[in-house]
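With one protein chain withheld, the remaining protein chains of the complex are depicted in position.
This part shows chain A:
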Amino acid sequence: MVEARRRQPTALRWVFRAIVTTYLFLLVAGPVSLVVRHTFAEGLTDLQGIAEDPDVVHALRLTVVVALVSVVINTVFGVGISLLLVRYEFPGRRLLSAFVNLPLSVSPIVVGLSLVLVYGGRNGWFGPTLEAAGFQVVFATPAIVMATVFVALPLVVREVVPVLQEVGVEQEQAARSLGAGSLQTFRRITLPTIRWAVVYGVVLSLARSLGEFGAVKVVSGNVLGQTRTATLVVEEKYLNFDQGGAYATAFLLASISVACIVVVSIIRPREQRS
């Protein structure tokens, strides 16, 4: 590796390095740092402004609650599906493994539309029945949660499956032969090995869930103080010429997602060393 690096002509290496750094600066670093500058252009007034706006506070709280509920659902579902996909043989296993990844490439607007078609209160497939039973899905919190769970669905699975495949089943079989039950084997053997993969999956799902916009826009109804989430506040503030408020809210959301990314990049190498 070191030899190969030495063989590489230095000029070419510098050109590549310069191109990549410039490209990433112009596309990512520059724009992101400008948002930080805009947010603090007038000191802390903009951040204070949104902290004192009850509608924004409500939106932020709703976003956090929805994200946490979605992450819990996706973690339980993700770990379960991963175990099933790797450890068991059943008809349609490959199909399921492919379909689990589908939400990564479906447009958020299509996600929203699909939920409205099934759970819409007026003419959805199940919506009117559910509404008659007193359970409103679309234009209420349940649909916001469903949309958020939908878009973040594959993230835990994609982290956990490769780890499960890598470690194999020897340890689990050993535990079983020593008389451990299913639950005990899972808790004492399987869970510790996939722990970090689950943590990455959770962190990524959290970032994705906090930031979902399109799907939530379609299903939430965007009612001020009720079903308006933080990302919808950014849009609304910007379109109403409250740039300060938009930048401040965007800054809050961006700092959480960047923090998530930094956490992942810090903990991953540590796990690889051990």
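In this text, a residue touches a chain if its C-beta (ideal position, glycine included) is under 8 Å from a C-beta of that chain, and two chains touch if they have at least 3 such contacts; residues count from 1.
We adopt the following convention: contacts and distances are computed from a predicted model.
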Chain not displayed: protein name in its UniProt record ("Dipeptide ABC transporter ATP-binding protein", "Ribonuclease HII", "Sulfate transport system permease protein CysT" or "GntR family transcriptional regulator"): "Sulfate transport system permease protein CysT"
Looking at A:A59, A:L85 or A:A140, which residue reaches the missing chain? A:L85
Among the options A:A51, A:L68 or A:L102, which residue touches the chain absent from this view? A:L102
Please output the residues of chain A touching the missing chain, sorted low to high. 1, 3-5, 7-9, 12-13, 16-17, 19-21, 23-24, 26-32, 34-35, 38, 77, 80-81, 83-90, 93, 96-119, 123, 125, 146, 149-150, 153-155, 157-159, 161-162, 165-166, 168-170, 182, 200, 204, 207-208, 210-214, 217-218, 231, 234-235, 238-239, 246-247, 250, 253-254, 257-258, 260-262, 264-265, 268-269
